[in-house]
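A selection of the complex's chains, in situ.
Each chain gets a letter, A and B, in the order it is written, and its residues are counted from 1.
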Amino acid sequence: MIIILRPDASEQDAQEILQKIDTAGLKPLHMPGVERTVIGALGDERVLESLHLENLPQVDLVKPVLSKYKLVSREIYAQDTVVQVGNTPVGSEQFAIMAGPCAIESEEQLLETARYVKNAGATVLRGGAFKPRTSPYSFQGLGVEGLKIMSQVGKEVGLDTITELMDVNDLDDVARYISAIQIGARNMQNYTLLKAVGETQKPVLLKRGLSATIEELLLAAEYIVASGNPNVMICERGIRTFETATRNTLDLNAVAFIKERSHLPVIVDPSHGTGVRTLVSPMAKAAVACGADGVIVECHRSPKESVSDAAQALSPQDFHTLMQQLAPFVAASGRTLAEVARAS
Amino acid sequence: MIIILRPDASEQDAQEILQKIDTAGLKPLHMPGVERTVIGALGDERVLESLHLENLPQVDLVKPVLSKYKLVSREIYAQDTVVQVGNTPVGSEQFAIMAGPCAIESEEQLLETARYVKNAGATVLRGGAFKPRTSPYSFQGLGVEGLKIMSQVGKEVGLDTITELMDVNDLDDVARYISAIQIGARNMQNYTLLKAVGETQKPVLLKRGLSATIEELLLAAEYIVASGNPNVMICERGIRTFETATRNTLDLNAVAFIKERSHLPVIVDPSHGTGVRTLVSPMAKAAVACGADGVIVECHRSPKESVSDAAQALSPQDFHTLMQQLAPFVAASGRTLAEVARAS
């Protein structure tokens, strides 16, 4: 940690801080300069943080040297983590395809959608039972009934399943019926929720908050891992910027950056990341190219009847085309797609 | 609602949409143009939303004409709502001063802080018992023990109290011990929480999310009001932008904008809004000037010992100075400050 003193800090101010660092069992370093005095402190930065040196009036700035996340960092664990979502190994040589409707509307709707996404090459079925909606007047989801439908459909069609958890009180139900838990963007820093899923061993797909920095995203993942659950997948789903032509700005820089710093798998959501149906396919291909471990895509058997997010949902035909367009890029990246049971 | 068709949409496409609007009991309007056809639909936009016209392939854009919030709008209720936080009427002629430490650390710490903020003119004591922290390794708050301390201190010193609620399971405790509930920025769209506080009659201070638009903020307030609780105060506490010189960018435009459109009281948090101690006072004055109904300020009996957010906490002396500097601006705005019981 680097501590920069104010221009008017005295020699005694510096000595006082050096003393504090020493007392905490860390190694202080004195760097008196012409314009400012700089102090270094070496050792566990979490101990240093607890000293709250930034509170001292003679201190101008405290700059941490090390990243705050540990367990999710490649410095701790250099190899790629593979998270097993049912039969789908996420973070492996196999590029993961998760697909399905925004919301579970009925068994018939989900079943039909599940069949065609399976047929086109997906191995994980997505769909919301609990829907976070900006307006209190919008459709809020089927709840536990939706979870049961999804469980049933997943078994029938042969797909692993993922759904969003919004409330700790629904955790048991979601864990019972569904293969993997999604933490939505709005809840990325809902620490109650993070700790609760951290106390299970269920795979968790943690979506980046709309305005969360990469560091905050990795610290949110750290919450889950630190609570005991190593099965975390990071999801880039677009951030909020000034640009309004697209719903969000898909930050693929973040994918490459996180793959370099963290051992966790990274999934890209080109549906929410663009909000525009025709942009889903190009951005899914870009996700493969920049090193993502999979994509999660919204599809609907009939987008024009979808109750939510229809502008970005792919039709069965669109999804089939996407998978065909994706294939050469997956090959170029040295990965594979799951075998498709065309007979089903 | 305005529906803009794609350049290649046919006359039949237009007729199909006009028919849908008519069937829904609304009034369709046909506007065929040289380059595009535009269709209007008049009536309750919530009914229109349920048609999901944006899903139709021949539709390019659907633009709502009316704002989505109703209950919190001045179109429904033109006068200023006054929310009673204990004895403090927020939204009234009296400019509200809420102050206290970021976190409740001990009874002694809170009591000492409470005495001086009361003495300087605050009427509501703030302080966190449950702390949302970006890092899992940071101090997480005293929990229910903190609530009891705050309740005790509030009574002893004669201050109303406010604290953040993060988990629905803590609602009963918070409601029992504390005058008003704060919903933090990270939970602004935690709909489970919004509905839960909406089912009480407790005053709620709803903080704007880091990247929430004004419309989303008012829709979050609408969630609470629509659930049955009209006692909502909006809090502007800074948004996340590219600027890093300050912790956040305090959006005072939003204060003036919301005061114009909504009848709810608006509180400004210049501590989180700047993250810099020396900027708290100028921005508190600006808050008065642009029409806010009060401020919520972090103070600590000894900022250099604060366990969190120390860089922005005011010392007793700083807070006293702030109140003195604020007074002429409160007078200029035609408002008053609470009588200070100097004898205490």
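Here is the rule we use: a contact is a pair of C-beta atoms (placed from the backbone, for glycine too) under 8 Å apart; a residue touches a chain by one contact, two chains touch by 3 or more.
Keep in mind that what you see is a predicted model, and the values were worked out from it rather than measured.
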Taking the full complex rather than the 2 chains in place, the copy count reaches 4
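Rule of thumb we're sticking to: only the chains that are shown with their structure count from here on.
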Here chain A maps onto chain B under a C-alpha rotation whose angle in degrees, rounded to the nearest 5, is 180
Separation of the C-alpha centres, chain A versus chain B, in whole Å, is 27
Within their complex, chain B touches chain A through residues 46, 49, 52, 54-57, 68, 132-138, 166-169, 186-187, 189-192, 209-211, 216, 219, 222-223, 226-227, 240, 303-307, 310-311, 313
